[in-house]
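Only one protein chain is missing from this complex, and each of the others stays in its spot.
Letters are used for the chains, namely A and B, taken in the order the chains are written, and counting of residues starts over at 1 for each.
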Amino acid sequence: MAKIVYVHTGGVGTPERSATPIYLATTAACMDVEVGIYFTVNGPTLLKKGVPETLIVPKYDGKGAPLRRFIDQAMEMGVKFYVCQPSLDLHGLTKDDLIDGVEMIGGAAFNDMALEADQVISF
Amino acid sequence: MAKIVYVHTGGVGTPERSATPIYLATTAACMDVEVGIYFTVNGPTLLKKGVPETLIVPKYDGKGAPLRRFIDQAMEMGVKFYVCQPSLDLHGLTKDDLIDGVEMIGGAAFNDMALEADQVISF
Partner (left out) sequence: MAKIVYVHTGGVGTPERSATPIYLATTAACMDVEVGIYFTVNGPTLLKKGVPETLIVPKYDGKGAPLRRFIDQAMEMGVKFYVCQPSLDLHGLTKDDLIDGVEMIGGAAFNDMALEADQVISF
């Protein structure tokens, strides 16, 4: 079974970057690929409770969807959500501040996952 | 034959990010590597008709070259240009708005291409 790890570094300050890696991850999971997304740098801010419901993925016509929709589709397809522990620290967040279904891992576990993957694709 | 897929997420708002993946792709094509660049997130805005001619890749001495020069060199070396269909939608662009020589693909085709590549390198 093929494996892809997406890395998501963009946070609440760049909403136009928020959905693409999650959308691609969902697409890959539909293709029977084992998929994880690693939220690091500013990425964990997207997973703070309350954010996915209110952060709108911008669209030129003003009819963007909330990020929550992309996250729900990904989780329903079995995409795994991981957050980088030191990145949480940078933002003063703890695991309890995050939405359900997110696993916290450190740098070594991420590197292991990256080496086991067929591709690591960063955003 | 080795294959590299470059991912280009930067758009007209970050001109200092516009040329590097295209330059590296050209270099790889010169090394007999099969190369594609996938423009996603803000990347498709770089390929809007009229943009490459007027967007100057900034240089400290004010003598930067237009992005068009980098694109032409890449296309002459056989680098393939792909745009992400949902990203076009986000910016209100259609394929007709883009310069010639760009192919539109969806997320599944991108993931397939990524899995077939030796490396995926994102910018």
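By our rule, a residue touches a chain if its C-beta (ideal position, glycine included) is under 8 Å from a C-beta of that chain, and two chains touch if they have at least 3 such contacts.
Computed from a prediction, not measured in an experiment: that's the story for all the values here.
> Among B:4, B:47, B:84 or B:98, exactly one should touch the missing chain; which is it?
Per the contact definition at the top, the residue touching the missing chain is B:4.
> Please identify, in ascending order, the residues of subunit B that touch the omitted chain?
Per the touch rule, subunit B residues meeting the hidden chain are 2, 4, 16-17, 20, 23-24, 27-28, 30-31, 33, 57-61, 64, 118-123.
> Name, in rising order, the residues on subunit A that touch the hidden chain in the full complex.
Within subunit A, the residues touching the omitted chain are 7, 9, 40-42, 84, 86-87, 89-92, 106-108, 110-112, 114-115, 117, 119-120, 122.
Criterion: only the chains that are shown with their structure count from here on.
> Averaging over Cα atoms per chain, report the distance between subunit A and subunit B in Å.
Each chain reduced to its C-alpha mean, subunit A and subunit B end up 24 Å apart.
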